[in-house]
Structures are given as structure tokens and as C-alpha cells.
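Working notes, structure below.
Shown here is a partial selection of chains from the complex, left in place.
A and B are the chain letters, set down in written order, and residue numbers restart from 1 in every chain.
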């Protein structure tokens, strides 16, 4: 019995289907690694390496507190000019006696593809952070305005884009939800307040200030989910 | 040289093998997302959304403390009637000044398939929890019988079922292993004790009470593993 071209076409379709499904899992794996790297780099104040995780697109942004920093220029202002100077005096290296561990976990990643084949993704993660200084660091050498030692809890809803063969962060949407001084815990927790002025009035300020949906502890807002309920398909919250 | 039907059959078998292996990884990914969602919903007291993660099967259940709540009716009694009223006064929304962060991590998921092709799964996860109230919440408005602020550590051994094209929780097997008042830590930790009466004697009680293997800190029981040792294949513990 001869083999028909139809058999071949059917096999080709099966292979394409598998390749698409496999690509989806590879994309999820790559984005987990990207965000986990963001966490490891942030631990050690490697801010230029953090900035390099972002897309060069003018749509790239970071949401931190009530501000949005736009594009590589804004993102560099936040990480290198603000955090890098505050935490490392501009060296962008780990500083003796400064702990900033970013524990990243609980990923939920969803890949999309638009009509022109451009792949994008959304990801939710949790961060649990231990921060602060060691007693051996003189008070004047500790980061200004940062609690002596604190816990922090927050959630990310991020956006990613596949460009030039690599996944990059398009939007880092960090939502710090609570901070707690180590001595008092969250019973006595007072979280960092937002920024007041935009750039350039504040030379480190964001390009935009968001006035709603940025409340912190003891408020307990729900961060919207980028994905629907896994069983019912309903929008949650 | 002509192509033989055997070549096609061989390719088909290779494709089926790949499809099965790929399905296994997709299932693991889906179950991670399901449990991570359980954690995110629990943070914010979205109890109806939690209940919706479960199968409608009469075999569905939740193990909490020394009790087992059976079926959607029992599961709703636990989450909505007990937790929802205790933590949110029945609103099933995040409550100002109440922290209940469920950090989910360390998944080990194993997929099975029975003879009729029904896919089921087991999953082990760890939970690390920060709970309690903010000082600004008047004492009479804090959840009754809940420590002011506390840490909690526990493990899950869960069962899942693939039904109607979706993974659902069949058994949520939570094992709270320790709790610690924030002030005293686990050195002084006293964990919540179990329930004493079943439903309907206790209108929020479980359908069943388990009397063995539910000890909590300072006891340090080992939760049996659903999977064998990854190298030796031996049963552990």
C-alpha cells in the first residue's frame, strides 16, 4: 500500500501542534529565570544588570510605589540614580552590612501571541524581602530614610516581550503591600509612603504619578489578576 | 525507493510518545498555577473563588487541623461559613488591617493516569504564612481566637483530578506544623489546637475528625511523601 501525501500533511500538523505547545512551556521557563535573576541581581544591588533585563521599547516601564518610570531613561533613573546611590553610593555592588534579600516565588505566567506572531507574556509573582543594616555600620553610613531592619511583602504583575530572540521585561509592576519594622512586626507596621513629585522637579522622581489603587498596609487592596479563575474562567476580585 | 507505511507508523508512535511527555509537563504547570492561585486567593479572603477551585465530586475534601470537610458543602462550610465570617464578617474580601499572606513554594507534582485514561495528580507544597492584625484595628474588630500577629509553617499533600478539560483540587491536605507568636518566635510557639466536634454539633465543624498523625509543634511529625526517593526509589520516612 502506498503512503499518501495526506499522511505526511497530518504528521506535519501534529508536529507543529507539539512545537507550539513546547514553545509555550519553554517561554514560561525563560520568564521564570528572567524574574528569578531580577531577584538575585536586586539582592546584590547590581542595578546596571537589572536595567539590562528590560526592553529598549519606549513602552518599557517600572511601577514602584505610586510612581511610573518610563523607558530605559526612566528605569535607569530609578535603579541606578536612586537605588544605586542610596544603597551603594553609586558603586552598584553589594555593600557591607546591608541586607536586601528578594525572595521570589509563586509564579503564574501566561503567554500570548498577536496576529503578527509577536509573543508577549504576563506574570504574577510574590516577593518577600528582608532588608536593613547591621549594627556594625555607623548610623551615618546607613541608607537615609530606610528602616533599620524590616520585612516587606509585595506582588508583581509584570509584562514581558520576546524581542531579538530573547524574553525581556516590558513592565515591572511591583506592588509593595506591606512593610514591618523588625521590632514591631506588622502589628506595628508602617509602610513607606509614595513619592510626591515627578521628574524633573524631583531629579529622581517618576515620569508619572498614579493616584488610585496604590494603598499600602494597613490597607489591604487586592492586586488584579492578569488571568481568569483556572476552573470557572471568571474574573476574580 | 518507496516510503513504506511502516515508516509512517514509526513516526506516529514517536509523535504520540512526545505528546504524552509534553502533556505531563503541561499538567504539572497547570497544577502549580492552580495551587499558586489558591495561595493568592487565600491572602485576600476570596473564599468563594477558593471553593470554586475544587471538584464537584463527593470525594472532594479539605484536611485542616484534625478535621476533614467533605464535598462542596463541607468545603463551603469551612471556607465561607467559618473563615469568611471569622476574617471578613462574611464579605469574603480583604479586610483592612488583616494580613494573611500565604507564601507557596517547593512544589513536587506527580501525574498519574488510570486504565480508563482519567488523569489524576498528587502534589506536595510548602506554605509559609504571615498573619495577624494591625495595631490600628480595635481589639473587638480583630478575628476572635486568632493570635495578634504570627508566623505559620505547613505542608500540603494534595490530590488533583482532571475533569471537563480542567485540573481541579480533589483533596487539599493541609498540615499546619507550627505557629509562632511574633513576639516569642517558635521558641515560645504554641500552635492552634484542633477542633473538638463534628458538624452538625459544631455548626462549622468538619464531617470527620482524624485522631492520629495530626500533632503540631513542638511535636515534629513527618508528613508522608506521595512519591518515592528520586534516586533510590525507596519509600522515605
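Everything below uses one rule, namely that contacts are C-beta pairs under 8 Å (C-beta built on N, C-alpha and C of every residue); 3 or more make two chains touch, one makes a residue touch a chain.
In this text the structure is predicted, and so the values were computed from the model without any measurement.
Complete-complex copy count for the single protein sequence, taken from this structure file and not limited to the 2 chains in place, is 3.
Following the convention adopted for this analysis, only the chains that are shown with their structure count from here on.
For chain B in complex with chain A, the residues that touch the partner chain are 2-5, 7-8, 11-12, 15, 18-19, 22, 25-26, 29-30, 32-34, 36-37, 39-41, 44, 46, 49, 52-53, 93-99, 101, 103-105, 130, 132-137, 148-149, 166-168, 182-183. Contact residues on chain A toward chain B in their complex (touch as defined above): 1-3, 7-8, 11, 14-15, 18, 21-22, 25, 28, 105-108, 124, 126, 128, 151, 153, 155, 178, 185-189, 217-222, 225, 227, 229-232, 234, 236-237.
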